[in-house]
Every structure is written in structure tokens, then in C-alpha cells.
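A single protein chain has been removed from this complex, and every other one stays in its place.
Order of writing sets the labels: A, B, C and D. Residues in every chain begin at 1.
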Amino acid sequence: MNERALRIGLPILVLALVVLAWDGTVRAFAIPPYVLPGPGLVLATLIADGDLLWQSLLVTLTITFEGFLLAAVGGIVLAIAFNQWRPVEYSLYPYAVILQVTPIVAVAPLLLIYLPQPLAVLACAWIVAFFPVLANTTLGLNSVDHNLIALFELYNASRWQVLWNLKLPSALPQMLAGLRIAGGLSLIGAVVAEIAAGSAGAGSGLAYRIAESGYRLNIPRMFAALLLLSLAGVAIFFALSALSHLALRRWHESAIRRES
Amino acid sequence: MNERALRIGLPILVLALVVLAWDGTVRAFAIPPYVLPGPGLVLATLIADGDLLWQSLLVTLTITFEGFLLAAVGGIVLAIAFNQWRPVEYSLYPYAVILQVTPIVAVAPLLLIYLPQPLAVLACAWIVAFFPVLANTTLGLNSVDHNLIALFELYNASRWQVLWNLKLPSALPQMLAGLRIAGGLSLIGAVVAEIAAGSAGAGSGLAYRIAESGYRLNIPRMFAALLLLSLAGVAIFFALSALSHLALRRWHESAIRRES
Amino acid sequence: MTPSSQTIVSLRNVVKTFASGTVALDRFNLDVRAGEFVSLLGPSGCGKSTALRIVAGLSAASAGTVEWPGAGKIGFVFQDPTLMPWADVAANVRLPLKLSHTDEAQSRAAVTRALERVGLTEFAQAFPRELSGGMRMRASIARALVTEPELLLMDEPFAALDEITRFRLNNDLLGVWQELRRTVIFVTHSVFESVFLSQRIMVMTPRPGRVFAEIPIGAPYPRDERFRTSADYAGFCRQVAEALGQAMAGAAA
Amino acid sequence: MTPSSQTIVSLRNVVKTFASGTVALDRFNLDVRAGEFVSLLGPSGCGKSTALRIVAGLSAASAGTVEWPGAGKIGFVFQDPTLMPWADVAANVRLPLKLSHTDEAQSRAAVTRALERVGLTEFAQAFPRELSGGMRMRASIARALVTEPELLLMDEPFAALDEITRFRLNNDLLGVWQELRRTVIFVTHSVFESVFLSQRIMVMTPRPGRVFAEIPIGAPYPRDERFRTSADYAGFCRQVAEALGQAMAGAAA
Partner (left out) sequence: AQGQALDKVRFGTNWVAEAEHGGFYQALADGTYAKYGLDVSIVPGGPNVNNRILLPVGKLDFFMSANTLQSFDAVEHNIPTVAVAASFQKDPQVFVAHPDVAKFEDLKTRTLFVSKEGMTTYFQWLKADYGFDEAKVKPYTFNAQPFLADKNSAMQGYVTSEPFAIETQARFKPKVFLLADYGFDAYSTLIETRRDLVARRPDLVQRFVDASAIGWYHYLYGDSRPGNALIKKQNPEMTDALLAYSIARMKDHGIVDSGDAVKLGIGAMSDAHMKSFFDKMVRAGVVKPGTDYKRAYTLQFVNKGVGVELRPK
């Protein structure tokens, strides 16, 4: 109970302190709003421009969600393929790494040549987010207790059964950690994809709002958009954490509340 | 031995196939070099512009390396702090998530205001790469065998001893997986940092070369620069994998070669 | 049980050297025929588990030949419980049936029976971490028994159990073996247990493990509490203990 | 060993209920005085390990009081070996010394002695995964002995060992206890072992665990192989076995 109070109260307390410090600094040094707007102004802007920002948030979240799904599925499927067929791993892992280190902003124009625009956006979002899922799931799949593997072998389990009944459950904690990282990255991915390959203009997401507000020196709105983005990121993260907790709380060391 | 041959031969074979297919496509459809330059042309450009690109690569790698170090140290230290003091975790984790989801391109101007330029670049590179280290190390630190923790308690081990002799070694596999993800991300981070906050012109890195080549429609050079970047990424990844293998091969399931 | 019955597994001059350089088995020989109950008896670290893994085909011999002329369904009890931490006891026990696509109703009945046998009925829904050490081992035994395998390989299954539970399970095991005509290879470090259960005891030398003596236990089945208190039993025990002592002394010399 | 010596630990009406609802201990009482050798004996799952963890302060009682009027250095042998997989045997055994900042030379000597005691000298550089089950347990025992702790808590330490190794370690343990005047609380499921070792045996009922009978073993120390074959020994064993049988039957009734 106390624990839970801490868990909720502390972040709020820190939030309050941060906001106060922010407000204090802005007032004390009379920082003009175009350099650093105070929290009140940001909030006011958030409310005033609520509709516009909300629309943009929805656009960004849609891409985020699609990118995350693709990254999750893609990362897990790839990790499974790598784990099942070593030759595939040896042949393709370097290319997965190449995808990870490719700067999207640089290749987005190329993607736009080869793919229709909405697909190019998705591809960008996917590229940014899939690698942690792949790397972590691979670690998980390779860390299965070898005695359990022996057991499955003894019972003539098919590859599929080993995968489904043994390797995947066993890799779950690492996989979920990978997804937790990918959650935030898909948001980044959506933003970057939008900047690099998205259509600017009316139907645009938060990234466009941020860039445009920055360009127009509408800094309070830029902060409001950044704030929304951060909130979305935190929400995604905690949703994934909650999912992870649900899946692991009955058996995995990292999630069990120990009896004192 | 056979395994090792596969491990080296297969990627090379796939590489050869990819290059052949690439070359074949370019020739068969007579694709002009500004859409997709053939591998020969890219290689020729790489050699012709070798000096310039090499200089840029060094610049990028320096930032990458510094960013990676910061991300590694920062991520691990933060994970340790979170693990040692729950209140710190509850208070700060949301902010770590916010850092992860903040689009660098948007906050780079702010960083440029508050920090001197080289520091701003580093901060950008760091922000991009630190989160996977943090998330994975946290998972590792929380997954320690509870009986071993009990043992350390019994021997009145100090916090520091528990951390140093138990939690960190036990978290090593996950930590290393986090570092492996962060390796590629620091390269991305260096590129993004350069785009957002880096110096342009003579002393600039690969990101600038890529953007410049794209802008000036020097697509073969753009591909050459991308190629260099990919090679750097793959090299970083395999260096980190080798490190991880060395550290784990004697004891961790994921790295042990099982007796058949 | 007749000497002419089919050979299930046959190890000839098997050597096992680990990557670390440890020689676990050195010219190890073992023949097991269908329907037999054979025990491997030896000191800690002599290579019993290694031999059993080779018999099961889980580990390859470094030298020598291993043959399975008549292998069928295998059940294995590892020395460690080796349960899936994410599944409850019932699911762990059900695993072999699930892997062989046994139908739902049949497998539910089998699981219930196996859990009853090891006294874990109440804990069907518990997770492995919520069990005591002995209970985990019992779950593992239930899992090996649930398919009623033709060849049952057990690696010190009862070491973690109290004598009363252990005796009950000893009797149970003999019951299953006799009733269903199964083959059992049983690893133990207990002289008493090996004598009570087996038709034949392979006494092993300390590392590197070899067969030091093969001692037939000629007492008739069914064996029960009366046998445990008989002079015959005491005599066999003395004989086996002596052989074991010699095996160990030989190594020490 | 005199009844007047200081109480080391005292459990009064201790209840332990786990989050899963399992009641592991119910009004459990235990007093151990300095220098005593006490065994907890009971069937699998009766709460022995739970009681030992509470004694060590690793687990909190759900109700009742636990006091440590005279606690000192503790040594603990878990039911599972609980070794650090990333450290070799020597480093695992050295751990308690390292945690108490013992100096290098002294700790090297102590580790060597402890490894000799459990017969693992040759395997000092091996990693836990390269050991057999029994060897892992011996490493764990060596780790508990290496600090020569004032209170030694052992959870079925010898269950995975063959009788010869086990007897040797039994004798060793008694030697250490007598020589250094240590206090030992020993969990076992073996009637024979508990009688051979202890001054006092607490026979526990099946879950929820309570003390069913407290049986003093009045035989003098040092106890040796002669004691193991004496009529006294057999008599005590019978008495304890009977108590245990009653404890279990009472629960079944």
C-alpha cells in the first residue's frame, strides 16, 4: 500500500517540483516565451490549440501503433527465424544491423522512390523500432535452460512445439523488455518518418506541428506539442510495462513481489 | 569448424548474391545512377572520394564512440540508481522515458541554446542511445536469483557488495544485449546529432556528406557514404557481440556451446 | 525379463570427455534388455548422470558405440526438477501428453492420476516457485510417469524425499514396472534403495566412471516391507556396500 | 551445551502463510541454545525450509514472535546449491570471506581447506555448470563451512550425496561442531542422519508444519562408526521413525 502510494505520489511530487522550478526560472530570469515558455503558457496553448494538436496526435499515434505492431511482429518473427535456422541468422543478421544503423532521414528519399508514400512512412517507423525487439528476443531464445531443451527433445517435440511451448515462454521477459524499448522508438520512428517521408500539410502529425511551430517561432505551441508527445510516450511505456507485469508476475524473478 | 565456415562463408555468399542481384537489376532495367547507382559505381566513388569520406567517417565515429560511452555509462549508472533506490526509480523513470521519446530534431535548437555546441552534439547522441541500456540493465538487475540475494544478505553484504559481486555479474547478459542495441543507436545518434546540432562544412561527418550528396544529387557518393556508415555499424555490432561472447562464454546459456 | 528378451540399449566402451578436459566415463559398458530394472550406483561425480544422458541420446559419446536396437517412448527424471517456471504443476505434468497430442479427456485423467501418485493433487495449480524442493522433484517424477513410458530413466529421483514418501514411491515404481512390464534404468547413490528396487546393480568407480562390478539381486518380486527387513536384503546390501567401498578404495589407491 | 547456555534463537507460535494461501507453518515453536545440534525432521513440504529461512531472518513470520538474543555469524546451506554461475568453484567458496574483507592469504588457506573437506580440490577452477549435482551441493557446503560460522543452518545438505561421502561429511560436521563449539540447525528428511548427528530432533507434522515431538538423543559424543552400528542407535532410530509415522498418520487422519 505504502509502496503503491510512493509509486504514484513520488512521480507527481517530482513533476510538481520540475514545473515549479521551470516556472521559477522563467520568471526569475524573465526568459522570453520564444526561448522558453513558462508551464502556464504551454498549458494555455495546449488548451487553446487543443483541437489542432489532438488531430496531429491521432495521426502520429496511428503511425506509431502500426510501426510498433510491425516492429513487434517483424522483430519476433525474425528472431524466431534466426533461432530456428542458423544459416538464416548468419546470412541475415548483418543486414538487420545495417537496417538498424541506416539513418532514416538519409534513406527516406530513396524509400519514397521505391515505395508509395504511406508504405514508405511505415517502413521508416518500422526500421527505427524493430531492432531492439530482434536483439532481445534473440537473447531470450538463446538463453533457454538446456535441460528443458533436452526434455523436449526426449519427448520428440517438433521444432514448432519446442518454439511455442518452450522457447517463446522462456524468452518472454527479454522479449517484453525489447517491446518496452520499441514502444518509445516507434513513437520516435513515427515522428522521424513523418519528418522524412510524410506529406506536410493539413493531415500532418505532431512532428510536423513541432517543426512548423519552431519555424514560425510559435514556441509555446511547439512545447505543447512536445508535451503531448512525451505524454504519449510515457503512456505507451507504462501500458507496455503493465502488460509485461501481467504476463510475468506469477513466475519471473523480475516481476514477482518477494515475500519479505 | 564447419560451423565457423558457415558463419563466415554464408554472409559473404549472401553479400555476393545481393551485389550480383543489385548489379543485375541496375543493368537489366538500365536504371540511371541517380535513381540507383550500381555497385561498381558506388565502389568507384568510394575509392575516388575516399579521402573525403574517410575524414567524415572519422568525425562520425568519434561522436559515435563518445555517445556510446556516455550511453553505456549513463544507462548503467541510471539502472543501478533505479535498482538501489526505488524512490529514484519511481520519480525519474517517467523522465527517462520522456528523454527516449523526445525527437532530437525538435529539441536540438534548445540544446544549442543551453549547451556549447560540441556538448549539444554529444547530448543528442547520448539521448538516442541510452535507453536500451537502461531498460535492459534494469531487467537484468531485477532478475537476480532471489536465493543468491538471500545468501548475500545473510553474509551482511553491503549494498555495494551486492551490487558489485551479485547484481552486476548476474545482469551482464541483458546489459550486454542492451549495449549491442546501443552500439547501432549511437551511430544513428551521431548522425542525427550532426544533422540537428553538428557543425557543417569542412570538418563534418558522414551525415552531412549524405545530406549534401542527396541535396546535390550526387547519388553515387550518397550511396558510398551510406555504405561506409553501414560497414561501421556492422563492425561496431560484431565487436560488441565478440565482447559479449568473451564475457559470457564460460557460464551463460546464451553463449555456451553445448556438448552435443 | 527373460534373458532372451530384446536389448533396449547397449553401450560399448563408451568414453566421455568434456570440453573442460574432465573424463567423466572411461570404457563404460552397459546392456539393458526389455523389462529389466537396472541401477547405476556410484559416488558423487562418478559419471552416473553422464551415462544416463548418453543412454537417452541427450549427449554424444566421445568414443565407443551406443546402440538402441529397441527403443520406444522414454521417460526421464533429471537430477534437478527441470520444471517450466511459467507453467503450473498440472501444466508441467501434462507436457509430455501435450507434445504427443494426447486428447484432452484422456490427458486430464492421466495427469490427475500422476499427481495423486506423488501426493501433489492439492498443488495442481501452484507454480514451481511456490513448491518446496521435494515437491518440485515429485512434480518432475509425475511428469515422467504420466505417459507410462517404455523406458524410464531416473536420475536420483527420490534423493530429496523423506523416507516415508520415498518408500511409498519405491513401491509405486515397482508396481508400475511390474504391472506394465516397463524397463527402468535408475541412478542412485543409495545402496539400500538400489538393492530394494533392482534386478541388477552396476557399481561404478569414481571418476572416470567405469563399471566396477555388476551385482544381480536375485530376490523375487513383488518386494515389499517384509523384504526390506529380511536377512536376504541385509545380505545384498552388505555385498553391494562392500563392492562400492572397494570401487572407491581402488580409485583412492 | 549446558542447558543454561545462551539462547541463540527463539521462535514462538510462528505462523507462515504465503501469498498463495498455503499455510506452511502453524504455531511453530523452536528454541536453540548456543552450542546445540538440533535437527528438524519431517516429510516433504512440511515447512522445514520455511522454518529455517525464518530462523535465518530471510523470511518474515506472518504471526508469532522470532527473537535472536545471541546471534553471530551465520552459515547457510540452501536446499539448492545456489552457486553463482559466473564464478568458478573457488570463487564461490571464497565469497563469504570476500564479503567480510578477510585478507587474501588467510582466505586462500581457508578455501583450500574447505574444498579439501568436500573433496573438490581438483575442481577449484571449474564452473558450476561443469559439476555434477552432488559436486555442486558439496561446493555449497564448502562455502558455508569456510567462515566457520557460529550458527550453521543446513537445509538437507547431504541429500544429493552417496552414503560414503555423506558419512564422511557427517563425521566432519560433528568434528567441526565439537571442536569449535558451534551451533547447528540441521534440516533433513532422514531419520538415520538426524539420529546420528543431533542432540535433539524436532519431528514436524505435514503441512501446516508444527512440532509434533521433541526427541532428545542422549548418546554421548564423539559419535563414530561404532555408534552407527550400536543397539542404542537402532533404538533411537526406531523411536524417531515411530514419532514421524505418528506425525504423518495424525495428519492423514
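Simple rule for what comes next: contacts are C-beta pairs under 8 Å (C-beta built on N, C-alpha and C of every residue); 3 or more make two chains touch, one makes a residue touch a chain.
Not measured: the values here are computed from a predicted model.
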{"item": "Contact list for the unshown chain, restricted to visible chains", "value": "A, B"}
{"item": "Contact residue for the chain not shown (choose from B:Ile181, B:Ile195 or B:Val234)", "value": "B:Ile195"}
{"item": "Among A:Pro32, A:Gly50 or A:Pro118, the residue in touch with the chain that has been omitted", "value": "A:Pro32"}
{"item": "Identified contact with the non-displayed chain, of B:Tyr93, B:Tyr208 or B:Phe237", "value": "B:Tyr208"}
{"item": "Of A:Leu112, A:Leu163 or A:Ala235, the one touching the omitted chain in the full complex", "value": "A:Leu112"}
{"item": "Chain B residues touching the omitted chain (full complex)", "value": "32-35, 105, 108-110, 112-113, 117, 195-203, 208, 211-212, 214-219"}
{"item": "Residues belonging to chain A that touch the chain removed from view", "value": "32-35, 52, 105, 108-110, 112-113, 195-197, 199-202, 208-209, 211-219"}
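Definition applied: only the chains that are shown with their structure count from here on.
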{"item": "Chain pair bearing the highest count of C-beta contacts", "value": "A-B"}
{"item": "Chain centre separation in whole Å, for chain B relative to chain A (CA means)", "value": "17"}
{"item": "Residue numbers of chain D (touch at least two other chains)", "value": "18, 80"}
{"item": "Junction residues of chain A, two or more chains touched", "value": "145, 252, 256"}
{"item": "In the complex with chain A, residue positions of chain C that touch it", "value": "53, 56-58, 74, 76, 78, 80, 82, 84-87, 95-96, 98-100, 127-129, 147"}
{"item": "Touching residues (chain side chain C, partner chain D) in the complex", "value": "18, 20, 22, 42-45, 48-50, 79-80, 126, 130-135, 138, 155-156, 159-165, 189-191, 241, 244-245, 248"}
{"item": "Of chain B, residues touching chain A in the complex", "value": "3, 6-7, 10-11, 13-15, 35, 86-87, 90-95, 97-98, 100-103, 105-107, 109-110, 113, 131-132, 135-136, 139, 142-146, 173-174, 177, 180-181, 184-185, 187-188, 191-192, 195, 207, 210-211, 214, 222, 226, 229-230, 232-234, 236-237, 252-254, 256, 258"}
